[in-house]
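Right, one structure below, let's go through it.
In this view, the complex is presented without one of its protein chains, the others remaining in place.
When the chains are written out, they are named A, B and C in that same order, and each has its own residue count from 1.
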Amino acid sequence: MHFASDNWAGAHPKIAENLTRHAGGFASAYGTGDLDRSVHQTFNTIFEREVAVFFVGTGTAANSLGQAAMARPGGITFAHREAHMIADEAGAPSFFTGGARVLPLDGATGRIDIANLKAAMNGFPPGHVHAGQPMSVSITQSTESGTIYELAEIAAISAVCKDNGLPLHMDGARFANALVSLGCTPAEMTWKEGVDILSFGGTKNGCWCAEALVFMNPEQAKDMPYIRMRSAQNFSKSRFIAAQFEAYFADGLWLETAAHANAMAAELAKLIGASKELRLAWQPRANEVFAIMKKQTSAKLQSSGAAFYDWFTPHAEKGLLEEDETITRFVTSFATTPEDISRFGDLIA
Amino acid sequence: MHFASDNWAGAHPKIAENLTRHAGGFASAYGTGDLDRSVHQTFNTIFEREVAVFFVGTGTAANSLGQAAMARPGGITFAHREAHMIADEAGAPSFFTGGARVLPLDGATGRIDIANLKAAMNGFPPGHVHAGQPMSVSITQSTESGTIYELAEIAAISAVCKDNGLPLHMDGARFANALVSLGCTPAEMTWKEGVDILSFGGTKNGCWCAEALVFMNPEQAKDMPYIRMRSAQNFSKSRFIAAQFEAYFADGLWLETAAHANAMAAELAKLIGASKELRLAWQPRANEVFAIMKKQTSAKLQSSGAAFYDWFTPHAEKGLLEEDETITRFVTSFATTPEDISRFGDLIA
Amino acid sequence: MHFASDNWAGAHPKIAENLTRHAGGFASAYGTGDLDRSVHQTFNTIFEREVAVFFVGTGTAANSLGQAAMARPGGITFAHREAHMIADEAGAPSFFTGGARVLPLDGATGRIDIANLKAAMNGFPPGHVHAGQPMSVSITQSTESGTIYELAEIAAISAVCKDNGLPLHMDGARFANALVSLGCTPAEMTWKEGVDILSFGGTKNGCWCAEALVFMNPEQAKDMPYIRMRSAQNFSKSRFIAAQFEAYFADGLWLETAAHANAMAAELAKLIGASKELRLAWQPRANEVFAIMKKQTSAKLQSSGAAFYDWFTPHAEKGLLEEDETITRFVTSFATTPEDISRFGDLIA
Partner (left out) sequence: MHFASDNWAGAHPKIAENLTRHAGGFASAYGTGDLDRSVHQTFNTIFEREVAVFFVGTGTAANSLGQAAMARPGGITFAHREAHMIADEAGAPSFFTGGARVLPLDGATGRIDIANLKAAMNGFPPGHVHAGQPMSVSITQSTESGTIYELAEIAAISAVCKDNGLPLHMDGARFANALVSLGCTPAEMTWKEGVDILSFGGTKNGCWCAEALVFMNPEQAKDMPYIRMRSAQNFSKSRFIAAQFEAYFADGLWLETAAHANAMAAELAKLIGASKELRLAWQPRANEVFAIMKKQTSAKLQSSGAAFYDWFTPHAEKGLLEEDETITRFVTSFATTPEDISRFGDLIA
């Protein structure tokens, strides 16, 4: 019963197969080969415009190099308190930007509360040099809480960005999960609502190691080749990333794997909702389910072979728990099996 | 006729196959899984001691994070003028170390001249704060010129390091090529001669993307987990690197591919040496061959389908060329075929 | 009525006079002259041990270079939410440390609540590389709220540091004001209670520009000469700082100016406490007084010639204010006159 994380899975068979298919032959290095160019073109098609695409090796790299591309001295990026950039990257965004800071904002179930965003931004009036200066806003889609920003919510945040002359970044480590959940197009979930820069993740959704930084306006990316090289993210045999993405996009595999993961999460949520000992912390929208249960129940389930994590209690949801309870996180992926779900269902019934 | 670079090849079939073999199943992430641990153990075996191993995604990452681990404020690393860290990493070593500098030293055919090393180090007397302070010495094995440091030469440089309290780093992007050329053990080529930190490259020798930073004394690596995380080089599905290394080391594949590449280079050198229009710039020792020819000959060969580069003339070898001549670089790899070599031989005969 | 800030004053006449006295003659540069050495000796005397002293130009420099000396990759420094390093340095501590972060902690009237400190530190368990690693704790004495850490409170925070192997830093931009308020010795307020590194400020208390970074254990300062040089804080005519400090310490001038500033603040507080329209936000202990009043009262007083600032409401004190009220900050200094105080008293009577 593997619910620890979507990065505990390996690679989808079609991804692995395509790597093998491309293993032979010679191709010019550092992203200049035919396969790389072809995949760049696929990104253009998917996003319905010419975008600038930069392959990198990790989600942290995509986020941090994106920050570097937007960097301002004394810069402040606004993000949800649970954002990966704040909680899980050991300060990489500050490292790659010469000390810019990511300011934590609260908001229910992983989403920035727009009133909090506006209030925080007011703390940095133009010219008050001591405080630093706003530099960007970053949202995570789907969120670290397994929820989703509705298109209108993205638009509202984007409006604040425009009012303040700031770019809007989306951490799309689980982009596909959000996309199939909303049932919209990549263009609708990004630039049509004002997203400027996207960390596009493939790794959690079936790739080995395939992340891309996507600039909706290529002219904003003019320094990126040098930022990426200086940051040790320019892969010589770049086609190993391109080959993953090629298979990822072929015949809509990426949407299929994401839809599967989401469906597994929904099924899991249904079983948890029906359980007497567990309850849903909130309704999941993508491939992460958060459940509340007694600490001893969590321990018992884990010792019974269910792999999941006791999670920290999000700041905005502290009131949800009784003292002897814990909040727990379950993550599904392309590799989650219905058998695992039903075994877990039996366990908690 | 593919001699442009050893990173124009893809992956060795056994590497690709092993990735497929490990694509299924679940494993804990970020290098904590069984396969990662097993490969770490293989490194211990290969180096005949307990080493600390950190997988990273690029050779630039291995070099730069190694520098970060040795970083001193105002630091100076001494390296050959043609070192990858100086010529090919867009300043990454300075970026990752808060502004440490890599000082170029001259020396024939890619190797640091030890007199130059000592003289340069004298430019940084203890306490002369304005100049900065020595921080490390870095050698490249095999060198960017396709030559090799003899073990005694490594020992001599190491002695200078010890006298000055400096760690010795080896950029082993082509470690295996040097190893089979010298016919010694990894231990003999590293810590037994005083090497402290090694950038161990697998990518150029048959992997897709497998590099490791190896600390001969694990206690010097205590900050590395955080350095790597902060540097966006902590791969979630780290087993995709481990799987490559597993196949790389199995049954001595790595030595076999390196020996093949070196043999192809030797054969190429023989043909060039026998040619009337081309001559060897110097005797190759690993998998890179440098040849001097008329500029128009180079152009003609390239238009005839031979992929190689006109190279810059190394500082120490400026006297070798006539005005209408160019120096050219040919690189062989696991994927070089005898047919390509003989076709090229026909071309220049 | 000048209460805007203690850095709106110029220099104490004796400081200015001593600069003139030392303006002639030649002295070796960069802190190696006789006067510099003599002032270093005075620091030893004042702190009752051999300390390592580094003159720098600004309080931000002292704080940031101190952070750099303690830096760890992925590092986290714990400080009060209102600490200068968080609120007023545009991210300099993150810039100078390669992306270390200063984590805001809450606590009443500008002082870290020790329960919050422990709880926050628990968020960084050893080995959880994604979160980063604790690096230091920093307290401000006197605080940004004009209050004081009692010696026992410093000891308690220091104990948490020792338990976690962390150095304790004190931002002493208003060190002298705290010292005379507590009536203890510099040694008692620092290393005797476990402070390791001190930003020692002279500027706010009567100097033009005289700050020092003081290491209680000189061996922890071995990289500081290079950190300072690399950070552009190594002053060639360093004696201009030494001369200020010489006068500052001579005949206890520094304690006299701090005592004066504190006395002026106490008098101001008394008048505010007696006023019908204003009330003290909390009891001042040093040279800053925070008062609550109606917004229109604040505006009226300022238009009547009283220079002070409407302040942001500290997070821990949000409950103190009614909606139409504002919190205001008044700062006194060596240059504050009893006349200014009494004129203000008349205004609010």
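Quick note on the criterion: a contact is a pair of C-beta atoms (placed from the backbone, for glycine too) under 8 Å apart; a residue touches a chain by one contact, two chains touch by 3 or more.
None of the values given here were measured: they were computed from a predicted structure.
A.B. asks: Have a look at B:G10, B:G33, B:G57 or B:P73 and name the one touching the chain we're not showing.
C.D. replies: Of the listed residues, the one touching the omitted chain is B:P73.
A.B. asks: May I ask which residue of B:S94, B:T147 or B:T203 touches the chain that does not appear here?
C.D. replies: B:S94
A.B. asks: Decide which residue listed in A:G98, A:G172 or A:P314 touches the omitted chain of the complex.
C.D. replies: Missing-chain contact among the listed residues: A:G98.
A.B. asks: Given the contact definition stated above, which residue among C:H40, C:R101, C:K192 or C:R239 touches the chain not shown here?
C.D. replies: With C:H40, C:R101, C:K192 or C:R239 as choices, the missing chain is touched by C:R239.
A.B. asks: Which positions on chain B touch the chain that was left off?
C.D. replies: Residues of chain B in touch with the missing chain: 73-76, 87-101, 123, 129-133, 312.
A.B. asks: With the missing chain put back, which residues of chain A would touch it? List them for me.
C.D. replies: On the chain A side, contact with the omitted chain comes from 30, 68, 72-75, 98-99, 127, 129-130, 132-133, 223, 225-230, 234.
A.B. asks: May I ask you to list the residues on chain C that touch the chain which is not drawn?
C.D. replies: Per the touch rule, chain C residues meeting the hidden chain are 2, 4-5, 7-13, 15-17, 19-20, 22-30, 56-61, 64-65, 89-92, 95-96, 203-204, 208-209, 226, 229-237, 239-240, 307, 335.
By definition in this document, only the chains that are shown with their structure count from here on.
A.B. asks: Using the touch definition up top, find the fewest steps from chain B to chain C.
C.D. replies: 1
A.B. asks: Interface overlap for chain A and chain B, more than half of numbers shared or less than half: same or different?
C.D. replies: same
A.B. asks: Using mean CA coordinates as chain centres, what's the chain B-chain C distance in Å?
C.D. replies: From the centre of chain B to the centre of chain C is 50 Å.
A.B. asks: Using mean CA coordinates as chain centres, what's the chain A-chain C distance in Å?
C.D. replies: 41
A.B. asks: Going through chain B residue by residue, note those that touch at least 2 other chains and give them in order.
C.D. replies: Residues 30, 226, 229-230, 234 of chain B touch two or more partner chains.
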